[in-house]
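As you look at this complex, bear in mind that one protein chain is not there, while each of the others sits in place.
For reference, chains read A and B in written order, and residue numbers begin at 1 within each chain.
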Amino acid sequence: MEFFGSLQSMGIEAGTGLLFALLLLLLVTGIPLAFVTLLVTLIFALGWFGPNVVPLITSRVYSFVSSFVFVSVPMFVLMAAILDRSGIARDLFEAMRLIGGRIRGGVAVQTIFVAVVLAAMSGIIGGEVVLLGLIALPQMLRQGYDRRLAIGVVCAGGSLGTMVPPSIVLIIYGLTANVSIGELFTAAFVPGFMLALLYVGYILARAYLTPGAVPDPVREPVPAAEKLRLLKGLFLPILVVIMVLGSIYGGIASVTEASAVGVAGVMLSTILRGEFSWSLLRGAAMQTLQTVGMIVWIGIGASALVGVFNLMGGIKFVSELITGISDTPIIIILFMMAILFVLGMFLDWVGIALLTMPIFVPIVIDLGYDPVWFGVLFAMNMQVSFLSPPFGPAAFYLKSVTPPDISLGEIFRSLLPFIMLQILAVAMLILFPGIAMY
Amino acid sequence: ADYEFKFQSSDPAGNPNFELQKTWAADVAEKSEGRIAIDLLPVESIVAHNETQDAIATGILDGHITDLSYFAGKDPAFGLMGNPVGAWSDPQQMLDFVDNGGGAELLNEIENPYGLQFIGATTPGLEAFVSAKPLEGVADLQGLKMRAPEGLVQSVFAAAGASPVNLPGSEVFTSLDKKVIDAADYSVFSTNQAQGLNDVAQHPVYPGFHSLPLVEISMNKTKWDDLPEDLQAVLTQSVKDFAQRQIAALAEADEKAVAEAKEGGEITVHDWSADERAKFRTIAQGEWEKVAAQSPNAQKVYDTLTAYLTEKGLVSQ
């Protein structure tokens, strides 16, 4: 077989180029995403080395699916699937309309608030986008929000999980860079909040400046009895939030365990509302299996690709690329941002983190920058990667639970303003490191 | 270079251990006058930390620098050899056992069939114990909710009366911070300090009493056998030198971190008495026997280990 090992002669530069070209080409042909990255990985495993390297891929698949950090993803999706099948979400958003309906865009702003609360309950993304996609999106559309605005709010808000502490991105970074995870969390708090505020600012700007973006405020007075009925809709969701956050911050459960507490809370709520049934649980569990299958298989390919690329000599290639670019530290940092941005177009965050952290961290420390600050900057860059096309995980997660009439293209178009806001946040972190290092 | 090898470390890129391991790679190049070039890769860059053995055997990787106990699932012997909890109170004892007590020969007897050649051992040193509660001895371990990931460490602490919780490394910080657990088996003092663990659990026990991991440097057996003898000797010697360099460097880092921690005033460093350490070791030895019963190789490790310890007067039996 002359193909086996033949690619190696092209060298790592051309090889990297071919790898990305192939990714892009296969991405747009309609091959299931999970298999795009897996296929490119297979081609390079065989073409660069030979059949004996293919077990590297299955080894990484095995390690990926059996890693503890993803356990909270099915928990959040299960929570979402149960909520979706009960009347809880609808009652919650009706109550939110009662509270925030008097300001333009009030419900969307509250959705960002809900997203921040969810982000404080989880360290990873996937589950929250699905949750908001199942719950907030239909309700916002029903209340008359502009489709694109609503989609953007859900994807951008749902991605905050790794920016607002706790965050698995920051934990992995802390382990890689040997810096305090506590300091990383503290440093990420204000930038995460700032990002959420940028989203709120954008929503309000759209609400007041672009007619039709949000529904008209509720003007007619609501009778007291009706108010009471609606406010009851808030009671159970708030109770669940208290259970989850209480179990984390009260030292009762670890972050992952707390996501299971959330599921139990939501299940209990449906039982209290008399909505619980075997078929509800069955349907929710099946939907969860399908959704996590989709979510996890997207990451599987990226993780495998990184393994093969590193074996090809990727680490050395990328670090020489970076150190060779300039002697000015800030140029190197900006170049790293550019690399993260480009990788964000092709890879899942796990792949990006696995690939770049080991390369960037020693360089950043050498340059004399604070590794804690860079960790927050890294997490902010991952926010961009969740949304940026053509490989935007948050968009994919949302797509997996929305009706077919919302196309991936429309989702990505909806995300553009939010990506701009994220890039603005990245720029602010670089210009004013004090945002993280107060 | 005549020989180019890819080695994967079990440490992340920014970890001081990894920085030290790079000096080993450089030293090999120097000692072999450029005939061997080692490309050292950080943890997870090719395969996961507990998958390197397979990757080396199948020729994907050429070698690894890793904690032997990661392979306890393949054979309990690796767990007992990698971290015989309570056996060592000084890194030099462990290295002497490997070099002169039959450890290296035994390891090759066990690893060769797996397709690996053991070159030599090193260690980051005696790990420090992370705790939020003041611990002065074995009695204080009673009911202590603590993280312990590995088999033997877990059983020994359970036997000592603690409640081991099997948490992954990524959840240790948050769980300590929120008091889900009170204590953790994690790493050496300087690493614990750098990652902020001592800030959230302010009663570390240093020097530790529970864990001194054997970090092995080993490589694909066929590729080892293909090396000329002089280069094999270079590799063996380079690992010996590296072990001394690493132990010295990390001991220094530990002392510096301990001094800083004490100066900060918030952290209380506890040191167990010789009596308490001996009590813990006795409990641990009971658990070694249980591991020994799990496989013929583990029994061999147990026999060789106890013979060495008895000969050196480190255990009274």
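Annotations for the structure displayed:
Quick note on the criterion: contacts are C-beta pairs under 8 Å (C-beta built on N, C-alpha and C of every residue); 3 or more make two chains touch, one makes a residue touch a chain.
Definition applied: contacts and distances are computed from a predicted model.
This complex has a chain not shown, and the name its UniProt record holds, of "Protein translocase subunit SecD", "Spore germination protein KA", "Acyl carrier protein" or "TRAP transporter small permease protein", is "TRAP transporter small permease protein". Touching the chain that is not shown, out of B:P12, B:G63 or B:P164: B:P164 (per the contact rule at the top).
Only one of the listed residues, A:F4, A:F20 or A:F68, touches the absent chain: A:F68. Across A:S247, A:T270, A:T356 or A:N381, the single residue that touches the chain missing here is A:S247. For the chain left out of this panel, the touching residue among B:D11, B:D27, B:D54 or B:E127 is B:D54.
Here the missing chain is touched by one residue of A:T16, A:S59 or A:S269, and it is A:S59. In the full complex, the hidden chain is touched by subunit A at residues 27-35, 38-39, 42, 54-55, 57-59, 61-62, 65-68, 70-71, 74-75, 78, 84-85, 90, 94, 138-139, 142, 222, 226, 247, 252-253, 256-257, 260-261, 263-264, 281-283, 285-294, 296-298, 300, 390, 396, 399-400, 403-404, 408-409. For subunit B, the residues in touch with the chain missing from this view are 50, 54, 57-58, 69-76, 78-79, 113-115, 143, 145, 148-152, 154-155, 158, 163-168.
As a working rule, only the chains that are shown with their structure count from here on.
Here subunit B touches subunit A in the complex through residues 6, 12-16, 39, 41-42, 44-48, 50-51, 54-55, 58-60, 167-171, 173-175, 177-180, 191, 194-196, 199-200, going by the rule given at the top.
Those residues of subunit A that touch subunit B in the shared complex are 52-53, 55-56, 59-60, 62-63, 67-69, 123, 166, 168, 171-172, 174-183, 248-256, 306-307, 310-311, 313, 315-316, 354, 357-359, 361-362, 365, 371.
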